[in-house]
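In this view, the complex is presented without one of its protein chains, the others remaining in place.
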Amino acid sequence: MTVRITAEPFDPYAELAGYTPRGEANRIGAAATFIGFMRDLNEGDDITTMELEHYPGMTEKALEKLRDEAVKRWELADALIVHRVGKLSPTDPIVLVAAWSGHRVAALEACRFLIEELKTRAPFWKKEQLGDRERWVEHNTPG
Amino acid sequence: MTVRITAEPFDPYAELAGYTPRGEANRIGAAATFIGFMRDLNEGDDITTMELEHYPGMTEKALEKLRDEAVKRWELADALIVHRVGKLSPTDPIVLVAAWSGHRVAALEACRFLIEELKTRAPFWKKEQLGDRERWVEHNTPG
Amino acid sequence: MSIQVKIFASLRERLGSDGMELPVDGIATVADVWARVAPDQPLAGSVLMAVNMDYAQADQPVVDGDEVAFFPPVTGGTA
Partner (left out) sequence: MSIQVKIFASLRERLGSDGMELPVDGIATVADVWARVAPDQPLAGSVLMAVNMDYAQADQPVVDGDEVAFFPPVTGGTA
């Protein structure tokens, strides 16, 4: 039941390997995870670096609410959200979400819910650097 | 583009951490993964161990076909399937599937396709040990 | 006593301020807070609002000690 915001690069697989999901391990049949990475391309332009701003306090609150909703709705054993902030480079992991459940459909659906809702509800803002200019990302891509 | 069947226990996170997906890393925006674990409970009964049989040659062929279908349909950068065979204990990972893509929806949908289709098309058979008796699993659970 | 205002991202750059402390006198709603923050600009539909770190609408009441935030559409997560 962890929500973590980090200004340091994180390794999603180490994050998962080091995490012990709540609940009886013998009853967990499924883990679905999603990892988002920074690309060096957006809307046709080359991106050199990116800055991710957040609203300390509210962002955590929004992510915790989201996690609690997913855990309740799909009766998950556990869920995890890790999100990067600060200055990122291409290939850096931006976000990790994970859902653990008795059965596969619950884990898969909860994982998708977490990443989709996070994009519309959690206060994060991206500013892209393109060579010597920069721009705020105005809206999220539909898919 | 790996398909691997292993009679030894495997660590899904080490598997992912050690895997370099094909394609330009700078263009990969999303990785969706699913891991299935052995539970100590099935259809209301306590399961002590499980044996997973396969059809050497055909199983690999079926998984490769599945992977190629997913890569083509969702234009994935890469996909990975690892499946355990032999004698398993509760909490052992049974299967890992992963899909890498430029965008999240392709990765999420391909990941779900891989695990659903694997269950109906890949020649694997489970035999459960329940204390001193054993039984073949006759059909997969719907979800 | 007072209202704590916070402004984020492109909105912060556009308004040239990351927030302020406002006296509560004459402030009843989130819209009233906006009128003090940017008196010359209507509250656009694209501006998101929060009171005490929960999303809010323009007509939500604001009381002494509240934290009120304004920000543009969120863009977290991934491609």
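So that you can tell them apart, the chains are marked A, B and C in the order they are listed, and the count of residues begins at 1 in each.
The criterion applied here is as follows: contacts are C-beta pairs under 8 Å (C-beta built on N, C-alpha and C of every residue); 3 or more make two chains touch, one makes a residue touch a chain.
This one's a predicted model, so the numbers in the text were calculated from it and none came from an experiment.
Peer 1: Touch partners of the unshown chain, restricted to the chains that are shown, please.
Peer 2: Contacts of the unshown chain, counting the full complex: A, B.
Peer 1: So one chain is hidden, and I want to know which residue out of B:Pro21, B:Gly36 or B:Gly102 touches that hidden chain in the complete assembly.
Peer 2: Going through B:Pro21, B:Gly36 or B:Gly102 one by one, B:Gly36 is the residue touching the chain not shown.
Peer 1: Given the contact definition stated above, which residue among B:Arg4, B:Lys87 or B:Lys119 touches the chain not shown here?
Peer 2: B:Lys119
Peer 1: Which listed residue, B:Ala14, B:Met58 or B:Leu130, touches the chain dropped from view?
Peer 2: Here the residue in touch with the unshown chain is B:Met58.
Peer 1: On chain B, what residues meet the omitted chain?
Peer 2: 36-37, 39, 42, 52-55, 57-58, 61-62, 83, 94-95, 115, 118-127, 136-141
Peer 1: Can you list where chain A touches the absent chain?
Peer 2: Its contact residues with the unshown chain are 29-30, 102-104.
Here is the rule we use: only the chains that are shown with their structure count from here on.
Peer 1: Hey, what chains does chain A share as contacts with chain B?
Peer 2: C
Peer 1: Based only on mean CA positions, could you tell me how far chain B sits from chain C in angstrom?
Peer 2: That gives a centre separation of 48 Å.
Peer 1: Which chain C residues touch at least two other chains?
Peer 2: 77-79
Peer 1: Counting only residues that touch at least two other chains, what does the list for chain A look like?
Peer 2: If we look for residues of chain A contacting two or more partner chains, we find 36-37, 39, 115, 141.
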